[in-house]
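Encoded as structure tokens, here's the structure I'll be asking about.
Only a single protein chain was left out; the remaining protein chains are all shown in position.
This part shows chain A:
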Amino acid sequence: MADPTKVDPIHQFGITSMVPLGDSFAFTNSSLFMVLTVGLIVSYLLISTAGRKLVPTRAQLVSEMLYEFVANMLRGAAGTEGMKFFPFVFSIFMFVLIGNLFGIIPFFFTITSHIVITFALAILVISVVLIYGFMKNGIGFLKLFVPQGVPGYVLPIVVPIEIVSFLSRPISLSVRLFANILAGHITLKVFAGFVFTMGTLGWLGFLGAALPLAMTVALTALELLVAVLQAYVFAVLTSMYLNDAIHPSH
């Protein structure tokens, strides 16, 4: 960034080492925001519920609403049996949600804008589905790929489709979140860059900068929506995949 008028929308995704603890273990800005995300989630949930009030305070109510929101979502998708995965789904939802929301704050790093993070989370979900599915149903878990009520002669076509769709789940799950967050942040940065560039072009540019500024404000609101929505989508899909592990015959 030698030229201050030159805006680089990719710079925000750069990973910089903060505490070099070794090459692959380095504490980077990404690590910092993962720690902050987890710290915020845990401290908020614990501090807000410390009073254990029968009539909740506002802060406690937020925690309770998050709890019931995720619980209802999981129960709706995977039934009562799915509730044994509640801590897992809740952790994923909160991690993605707070990671996304942190990213909207200027100068904050967005952990979910890196495909390796979202892909690792997706692989984690699919691993849990596979391991639990085979543990609970044994070889019967493979019935997942054989839809019920389909005539036998269609199976050679349907089963490979089901397998491919299953294998593409971690990719679609991770790319959806990653691409949404990445694209949103680049767009936001580009428009914010317009404001900056036009602002340096004298008073006419200063006036003209109002347009991209308004756009940036609107985009920030949109990004807020996307951040929440993508966390929700990630958690809902996690619940539905877990449902497949619990009830493989659909």
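Operating definition for what follows: a contact is a pair of C-beta atoms (placed from the backbone, for glycine too) under 8 Å apart; a residue touches a chain by one contact, two chains touch by 3 or more; residues count from 1.
The rule is short, and it goes like this: contacts and distances are computed from a predicted model.
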Identity of the absent chain, which is to be given by its UniProt protein name, from "ABC transporter", "NADH-quinone oxidoreductase subunit H", "ATP synthase subunit b" or "Rhamnose transport system ATP-binding protein": "ATP synthase subunit b"
Sole residue of A:A78, A:I104 or A:I117 that reaches the chain not shown, by the stated touch rule: A:I117
Residue numbers in chain A that touch the chain omitted from display: 1, 8, 10-11, 13-17, 20, 23-28, 30-31, 34-35, 37-38, 41-42, 45-46, 49, 52-54, 56, 60, 63-64, 67-68, 86-88, 90-91, 94-95, 111, 113-117, 120-121, 124, 178, 182
